[in-house]
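One structure is given below, represented as C-alpha cells, and several questions about it will come after.
The complex appears here without one of its protein chains, the remainder shown in place.
A and B are the chain letters, set down in written order, and residue numbers restart from 1 in every chain.
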Amino acid sequence: MMVLETILYLIAYPPLWHVLIVGLLGAFFTAVVAIWFERKTAARVQRRIGPYWASPRLGGFLNLIADMIRYILQEVIIPRSVDRVPFVLAPVAAFVISIMPMAFVPLSPYEKFWPVPNMDYSLLLALAISTVPPLMSIIGGWASNNKFSIIGSIRESYVITAYELIFVISLLSAAATYTSLNLLTIVNAQSPIAWLLFLNPIAFLAAFLAVLMSTSAFPFEIPESEHEVVGGPYTEYSGILYALNMGGAYVRRFIYAVIMSLVFLGGWAPYVPPADGPLFAIIIPSLIVAIKAVILVLIMSFLRAVYGRYRLDQALDSAWRLVLPMALIGLGWGIVLGLIL
Amino acid sequence: MSLPELGEEIRVRLGVLAREVKVAKGFVEVVTGRETLREVAKTLKEMGFDHVKSVTAVDYPKEGKIRVTYHASSFLNEELSRFMVGLSVDLPRDKPVVETLYPIWNSVEFMEREVYEFFGVIFEGHPDLRPLLLAPDLAEKKVMRKDFVVREESIYEGVPHEYK
Partner (left out) sequence: MSISEGTLGELRSKGVEVRRIDKEYYEIFIGPQHPGSGHMRFRVKLDGDIIVDADPDIGYVHRTMEKLSEGREWLKITPLVERMTIIDACNITLPYINALEKLMDKRPSTRASYLRVLLCEMNRIASHLYGFGIFGVFIGHSTAYMWGFGDREVFVELSEILTGTRLTYTYHIPGGVRRDMPQDFPQMVRRAVRYMRSRMPEYEKIFLNNPVIVTRLKDVGVITKNRAAELGVVGPTLRGSGIRYDVRLAEPYEVYGEIDFEVPVFEDGDALARTWVRVEEIKQSLNIMEQAIDWLERHRDEPVIPKEDYDKLPKLHKEVYEKSGRVKLLPAQISMKVPPGKAVARGEAGRGEIFYYVESDGGTMPYRLRVVTPSARNAIVFKRILPGHRLMDLPTVYGSIDYFAPEADR
C-alpha cells in the first residue's frame, strides 16, 4: 500500500504534475486530438474522409502521430540570411513559455498539491505569463529576414493589441465578482453548478473570441494566412522548429482553455474531492479540468470548416468596436454580480 | 441592323478618313493611314465602340508591311455590341511606328504591349511600353514575325522540322 502511495505521490508531485503531465502531455495530447478533430470534422463537412490510412479503425488518428514523428525527423533548414540565435530560440521559447502558466493554476483544493505554496495572485500570474509567447513569434518573424515574415509579424503585433486587453478584462470580471485574484477562491465559489458561464456569459464570449484571435484560429487566422503572406512569421521555418511554431498555437489554445475552464466553467465542479489522497484530490480534478478545456479547444477548431478569414482591419475593427465593449459590459456585470452575491 | 448596313454607316461617317471600308467575315474592316488612325478611332469611339477586343498584328514580309488591326466593339450600346469593327493600319516592316490609341481606348494597354514584344511595333505615347509575356531578351527577336523560324524537333526522326 505504501509503495502505491509513494508512486502516486511522485507522479502527483505538484510541479511535475502541473507543468509536465497536465501541461506538456495534456497539451501534446490536445494538440493531436484537436488537429485530428479539426481535420476530421472539416472533412465531414466537406464530404471527404480526411486522415484515414495510418489506422483505418481509429479514424486515421495515428496519422497525426506519424506527422509529428516526421516533423521531428525532418531536416531543419536555417537560411543563411537569418539572425540565427533568435531564429532558433524564438519558437523554443514560445513553446516553453506557453506551458508555464500551468505552474500557477490550482488543480486541487488541497494545498499540498499546489505547485506554488500561495495561490493568492494565481489568476494574475497565469494571465501575465500567457501574454509572452506571441512576442516570441514576432521575434522569430523579425529574425527570419523575410518580407513576408515581417508582414506576418506586424500583423501579429496588431492582433495582440486587439485581443490582449479583451482577454484580461473579461477574465478580471471574475475577480470583480468574487473580489479575489485567487483562482482557487474563484473555482470554489462556483461549485457545484453556479458557473460564471451561466452567470456572466458575455464575459465568457468575449474571452472565447479573444482566444480565437490570439491563437490565430478561424475566422481570425490573419498573421499566417497562407495566401497573402505564405506562412507569416513562420515562412522560413522547417522541421521541428516549424512544428514547435505550429503546435505552439494549439498548446496556447489549450492553456488558455484551462484558464477559461477554471474561471468560467467552475474548474473541477461539480466534482468535490471527498478525500485528500492523490487519486481523488488531484488526478480526477485534473482530468475534469482537462476534459473541459479539450471541449473548448474542439469547439474552436470546428470553426475552421465554417468561416473564412477576416481582413486585418475588419478583425481589429470588430475587436475594438464590438468585443471590447462586450468585455467591458462583462466586467460591469461582474461588479454588479459581486455586489449581489 | 445588319453587318453590311453597319459598314455603310461607318463608310458615310468616316468619309475620306478611311481608305477602305469592307465587310469581312464577322466584322467590318476599316483601313486607314498612320496619320488618320487616331481621328478614325475617335470617330468610332463617338459612334459607341467603347472597347477593343484585340490588337492583332499580321506580318506580310513579301509586301514589306505589318498590318495592325484594332478589333473594337461596344459594351454599353447593346445594338452595337452585336458587331465588331476592325480598324487596320499598315506599317512599314523596317520602321513600324504608330501613335498609340491608349488615350482613346484604355483597354488596348496590355494588348499593345503584346504587339510591341511580338512584332516590334512601337506605339508612340504608350505610358508603359515594355514586354508583357516574354522575357526582354526574347522580345528583342520579334518572335511573331514570319522571318523568325521556330525549330521544332520531330519526335520520330530527330531531324529538325522547319516552318515559318
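As a convention for this text, contacts are C-beta pairs under 8 Å (C-beta built on N, C-alpha and C of every residue); 3 or more make two chains touch, one makes a residue touch a chain.
Please read these numbers as outputs of a predicted model, since none were measured by experiment.
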Identified contact with the non-displayed chain, of B:71, B:93 or B:126 | B:71
Have a look at A:225, A:261 or A:301 and name the one touching the chain we're not showing.
-> A:225
Considering the whole complex, which of A:6, A:161, A:179 or A:314 touches the chain not shown?
-> A:314
Of B:94, B:124 or B:137, the one touching the omitted chain in the full complex | B:137
Positions on subunit B contacted by the hidden chain, ascending | 24-27, 50-54, 56, 58-59, 69, 71, 74-76, 78, 81-84, 86, 105-107, 109-111, 118, 131-137, 143-144, 150, 152, 163-164
Write the list of subunit A residues that the hidden chain touches.
-> 42, 45-48, 147-148, 151, 218-219, 221-222, 225-228, 230, 304-314
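To be clear about the criterion, only the chains that are shown with their structure count from here on.
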Express in whole angstrom the distance between the two chain centres, defined as the mean CA positions of subunit A and subunit B.
-> 62
